[in-house]
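All protein chains but one are shown at their positions in the complex.
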Amino acid sequence: MEQKGDLKFPVIAVNNADTKHFFDNRYGTGQSTIDGILRATNVLLAGKNFVVSGYGWCGRGIAMRARGMGANVIVTEISPLKALEAVMDGFSVLPLSDAAKIGDIFITATGNKNVLSEKHFKSMKDGAIMANAGHFNVEINIPALNKLAKKVRNVRGMVTEYTLKSGKKLYMLAEGRLVNLVAAEGHPPTVMDMSFANQTLCTQYIIKKGKELEPKVYDVPRDIDEMVARLKLASMNIRIDTLTAEQKKYIADWTAGT
Amino acid sequence: MEQKGDLKFPVIAVNNADTKHFFDNRYGTGQSTIDGILRATNVLLAGKNFVVSGYGWCGRGIAMRARGMGANVIVTEISPLKALEAVMDGFSVLPLSDAAKIGDIFITATGNKNVLSEKHFKSMKDGAIMANAGHFNVEINIPALNKLAKKVRNVRGMVTEYTLKSGKKLYMLAEGRLVNLVAAEGHPPTVMDMSFANQTLCTQYIIKKGKELEPKVYDVPRDIDEMVARLKLASMNIRIDTLTAEQKKYIADWTAGT
Amino acid sequence: MEQKGDLKFPVIAVNNADTKHFFDNRYGTGQSTIDGILRATNVLLAGKNFVVSGYGWCGRGIAMRARGMGANVIVTEISPLKALEAVMDGFSVLPLSDAAKIGDIFITATGNKNVLSEKHFKSMKDGAIMANAGHFNVEINIPALNKLAKKVRNVRGMVTEYTLKSGKKLYMLAEGRLVNLVAAEGHPPTVMDMSFANQTLCTQYIIKKGKELEPKVYDVPRDIDEMVARLKLASMNIRIDTLTAEQKKYIADWTAGT
Partner (left out) sequence: MEQKGDLKFPVIAVNNADTKHFFDNRYGTGQSTIDGILRATNVLLAGKNFVVSGYGWCGRGIAMRARGMGANVIVTEISPLKALEAVMDGFSVLPLSDAAKIGDIFITATGNKNVLSEKHFKSMKDGAIMANAGHFNVEINIPALNKLAKKVRNVRGMVTEYTLKSGKKLYMLAEGRLVNLVAAEGHPPTVMDMSFANQTLCTQYIIKKGKELEPKVYDVPRDIDEMVARLKLASMNIRIDTLTAEQKKYIADWTAGT
């Protein structure tokens, strides 16, 4: 909207705060997606081929936790940078069309549409499970799946079974909506608290300073982001270090240390 | 019973099969205990001090999965061998009376009674959560907790809040019964299948051979244990290697290779 | 320098390229620091209290790999944001003065000076090992250590033993210089290749475009960063996905998907 000149007022992108996307998107979504899958299916994750599409903050949180539960995690990406990071983190990286053939569980976390689509459904194994953790219910192409199916029925609270014309059965969780919100309880409060604190403090900031700001998208002021982190640590009884006067001087002075 | 001469018939200790305790107790209990805690509380595990009492097969499954979810895991033990293994696996090992002061979540998996008791309740932090994953509801000394409490109330399906006379609040999950059975759905079928296969095959075995056996406790015959593993791998489409004739000879002959 | 107006020409901060700091600083320094410690000491890392000061890209690489080798990792920080991230990653976070009492091995990776200093040396355990992986040999206050020592001797290639007046012995690796460069071989070529590719391509870029640029510090152009990642993946035979036309349109259009 900013690029197109459609923005009429200043906006603070709270989602980009370090205390938001580092925590809520990664640790929150990571845990709650696993939680959603378990509540929906009670499937054993250990030993499963667990395919995560998208290695953004949500995707890496999910990949990290799926591995932590003993799954063999496969990542698919469109960004070479993120793909390379996934490789270096020890995950298998494959094109989705290859991953489709071996995956037991598929999670989309891309922010895009039709990530899992007709050609993938056709090559999946009998019994494969799909869920979305990234966005609206467009990441998995449900209309295409419906077309391939000869029978669709609900087999367990959050699990829909699609019997394809070939006889193969595929399972969709939470109708392709956000599995962590629909099948579990969303992020735990102890991670959302930081997101809410950012929203409150940024609203306060924009009330005070809004008049002076142009209609652009701004980052969360660093002071606010740090204050949220500081309060959070204090609530957990965790103490950290502070720079000495000598260290403050050293770090600011580019003529030192060379 | 065998030692006391109380055993009247031969018994096969199915729980000791490798395809039972390596899998069901470790991977099954590991996942389902995490699942039970999440369903009961929706608490964020990342960054929590997570105390596991007992580093047997269940305990190590729980410790491994709690770490996999981002918790800082502390193990308590009475066996020096198991304690040392926990240390080498990178966990903190502490006496329970020390762990009691810093834990956010406590899980018992010892097979013994009164593991968490009055002195621990007294030194726990406000808000600490307790659950049992090992045995009957005797691992946590609930009568002692009731005596310390001035108020007991249910605050969420599987969560009982104990307000101590000091005003501190402690939370008990699933009334101290097996949290993975009560608050979640127990082990996933894909791990129980191996336990059931062992039970079936051992029953069959004892029907055939029972008359010839003395009234003792027997291990699961190795052939049965291996057959269960072989069938399980086949069901997952996983193929493994076989020894060549040359290798079979080599491995059996102690005069070779030295 | 830019802030003080001391910069006379445009600079591209190659160190900030994603294909540099995500990889070289994290995966390179992570592995080579472990390598340096092992070559210098042959100490078993499993079960050790391993203190990492600084949770920047280098520090988190070191922490991740130390945990991967079975150590119990403790992080110290001055930034609340980084401290909180370390907590959520499952590490213990302590003030350095507390960590000093329990650490077996200490690694500095802060970019600052006198991080480990007199008060820490005094409270360390007999036999504690120190090394620097972050910066020049100023992160550990060696003059202060010399003052406390009654005897200093080399006990093994890269290991200096300081016997304090109390009789306690502390060990310094590589004279406090970068332990991964001095005691091991620095980063593996397969991670440095990306840093060198960035340097070459940015030099080429600045030759072409330098005249048009102001004397400021610029980020590596995104195209160059992505090209480096793309070539690296190709060299590893790893293929990734590309957006469909439909997906490109979807992701660019803020009116869709709401």
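Going by the order they are written in, the chains are A, B and C; count residues from 1 in each one.
As a working rule, a contact is a pair of C-beta atoms (placed from the backbone, for glycine too) under 8 Å apart; a residue touches a chain by one contact, two chains touch by 3 or more.
Worth saying up front: this structure is predicted, and the values here are computed from it rather than measured.
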(Q) By the document's own contact criterion, which visible chains does the hidden chain reach in the full complex? (A) A, B, C
Q | Touch criterion as defined above, residue of B:Val93, B:Ala133 or B:Met158 at the omitted chain | A | B:Val93
Q.
Touch as defined at the start, partner being the missing chain; which of B:Leu44, B:Ile129 or B:Ala229 qualifies?
A. B:Ala229
(Q) Using the document's definition of touch, tell me which of B:Phe22, B:Tyr205 or B:Tyr218 contacts the absent chain. (A) B:Phe22
Q: Name every residue on chain A in touch with the hidden partner chain.
A: 46-47, 67, 70-73, 84, 87-92
**Q.** Residues in chain C touching the chain absent from view
**A.** 27-28, 30-31, 34-35, 38-39, 42-47, 64-65, 67-70, 184-185, 187-191, 236
Q: Quickly run down the residues of chain B that touch the omitted chain.
A: 1, 4, 6, 18-19, 22-23, 26-27, 76-81, 83-85, 87-88, 93-96, 111-115, 135-136, 138, 225-226, 229-230, 232-233, 236, 238-244, 246-247, 250-251, 254, 257
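Note that in this section only the chains that are shown with their structure count from here on.
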Q.
Can you work out the whole-Å distance between the CA centroids of chain A and chain C?
A. 26
Q. In whole angstrom, what separates the CA-based centres of chain B and chain C?
A. 38
Q: Give, as an integer number of Å, the spacing between the C-alpha centres of chain B and chain A.
A: 31
Q: Pull out every residue in chain A that's touching 2 or more other chains.
A: 27, 236
